[in-house]
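Just one protein chain is left out here, and the rest sit where they should.
Labels run A and B following the written order; every chain starts at residue 1.
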Amino acid sequence: MFEKSADKYKDRPRVIVVEHLSKQFGDHVVLDDFNLSVFKEENVVVLGKSGSGKSVLVKCIVSLLKPDLGSIFVLGEDISTLNDEELDALRMKLGFLFQSNALYDSMTVRENLEFPLLRYDKSLQKSEIDARISEALANVGLEHTLNMMPAELSGGMAKRIALARAMILKPEIVFYDEPTAGLDPVTAREIDALILKMKRKYHTSSIIISHDMECVKHTSDRVILLLEGKCYTQGTYQELEQSTDEKVKQFFESEM
Amino acid sequence: MSMQSLINGSKQFFNETGNIVKFSNRFFVVGTKPGSEFKELLVQCYLIGYKSLPLVGLTGFIMGLVLTMQLRPSLVIYGVESQLPAMVGIAIVREIGPVITALIFAGKIGSSIGAELGSMRVTEQIDAMEVSGINPYKYLVATRILSTTLMLPILSILADAISLFGAYIGVNINSVTSFSLFFTQVFQNLDFYDILPAVIKTFFFGFAIGVIGCYEGFNSKKGTKGVGRAANSAVVLSSVLVFVIDLLAVQLTDLMGFN
Partner (left out) sequence: MANQTGNNMRLGIFALAGLITLIFVFFMIGKNKTIFGGNFKIKARFSNANGLIKGNNVLYSGIQAGTVKNVEMINDTTIEVTMLIDRKVKSFIQKNAIASIVTEGLMGNKIIQILPSKGKSGKVIDGDVLATRKMVSIDEMLQTLSKTNESVAGLSAGLEKAVQQFDESPIWKLLRDKETAADLKTAIDKIKQTSINANMFSQNLNTIVSDTKNGKGAAGMILTDTAFAANLSDAAIKIKSAGAQINGLTFELDQIAKDLKNDINGKGFLNFLIKDSLFLNKINSSMDNIEKGTDGFNQNMEALKHNFLFRGYFKKLEKEKQSNLKK
């Protein structure tokens, strides 16, 4: 019934297709026959309780975790059939913003940004690298932090640098794992704005994991509610907000 | 009940052992591929090798000095005090130098690798590396294992030399020996069969310390507790392994008639 709401993206190519994905840790079933498609330039928010398998889903897609069952296609390639080199090549086209930022704390901001670049294309000239780094820092408005260490950055700054790093290779798909968690509302909205800016500027598709409803409201084209390892329901933010389903209502009410 | 826990415990032990073997096997698969992280290797060699020299040198010096002073009384009883340099030399080169250096190295480097990789795991830095198309095993683990494998032998050779110098001073506390006489006596009683196995086994010590440190860090559990645990078990396990390898080495050299 909600399918038509995403019509805007329907005729675009699918960048991520997840079919019958199952994953369990010991006896704990995290994902159970889960299906998902992400269309080009679409921002999909995955909503769910803590421990409902949102992060596991994303980690399966980028092949940090191996699924028990099911297949995952990213940019048309079945990731389970790729060898290490092919997987690395595919990952160059993906960006990932970690909940903990995951900045390399032994490196300066510059080295953090440089790190993927140097390995992406060994023939890059120093001037090109410098240009890419300043562009990435300008995007998040933090040019002055170039030579700072991650430990010297505030939470919001670190998040932005992490975003800059996720975008440095100009990826086609970006994964945001709780991008606004642990930030004050003002900074959180700045991050929301940056996510939208990146989408417009680099035409990225995204999967955003969040339970910050403000963030969901601003950034989502489509929301997927993940409950007990299955896709419980999906639709636009507005559609879900008006839902009468008890389980859906829970999310919206608890946030208000 | 206790039987069940015993079975579970041994299951876990074998599982862990298998994982470590797999983990170190990856080193040979990944490490031999071209395009290795040479620059990072140099950085790690500097941090792991060069930076450990003062500590290893100090302990080596003290060991040489103490060993000499402790051995002297028993040699005096047999009236073979003149054999002190030869005896200390062989003890240092064959056993004390490599093993003490490896233990100090396990304490310093094993724990630091365990803690570093552990915290990188916990703060998702390893995942971040992986998803940006960089093989973290190659970048973080292979370079560190190779560094420990290459640096420990050098450290242990230098520690031997410093230790012998300590022994020279130890001899001179109670009697007077010239520098050249001392070293002539030491080298006269040393054989290639004393040095070669001792040097070769330090490669294995270094490899074991690197593998265990990286394994524990790489597979660290979430949270700060996980990091501490990774560092701790890296030291404990690699120290035990040093002794196990030492035992194997002595039996092997014995079998090959190198004694």
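Criterion: a residue touches a chain if its C-beta (ideal position, glycine included) is under 8 Å from a C-beta of that chain, and two chains touch if they have at least 3 such contacts.
What you see is a predicted model, and the numbers here were worked out from it, not measured in a lab.
Trainee: Omitted chain: which shown chains does it touch?
Mentor: Looking at the entire complex, the absent chain's contacts are B.
Trainee: Which of B:71, B:106 or B:155 touches the chain that is not shown?
Mentor: If we include the chain that is not displayed, B:155 is the one touching it.
Trainee: Based on the whole complex, identify which of B:45, B:167, B:208 or B:231 touches the chain you can't see.
Mentor: B:45
Trainee: Of B:188, B:224 or B:251, which one is in contact with the hidden chain?
Mentor: B:188
Trainee: Which subunit B residues touch the hidden chain?
Mentor: Interface residues of subunit B facing the absent chain: 42-43, 45-46, 49-50, 53, 77-80, 83, 86-87, 153-155, 157-158, 160-161, 183, 187-193, 195, 199.
In the analysis below, only the chains that are shown with their structure count from here on.
Trainee: Note which residues of subunit A are touching subunit B in the complex, please.
Mentor: Against subunit B, the touching part of subunit A is residues 59, 62, 64, 84, 88-92, 94-96, 98-106, 115-116, 119-120, 165, 169, 175.
Trainee: Which of the residues in subunit B come into contact with subunit A in the complex?
Mentor: 116, 119-120, 123-125, 127-135
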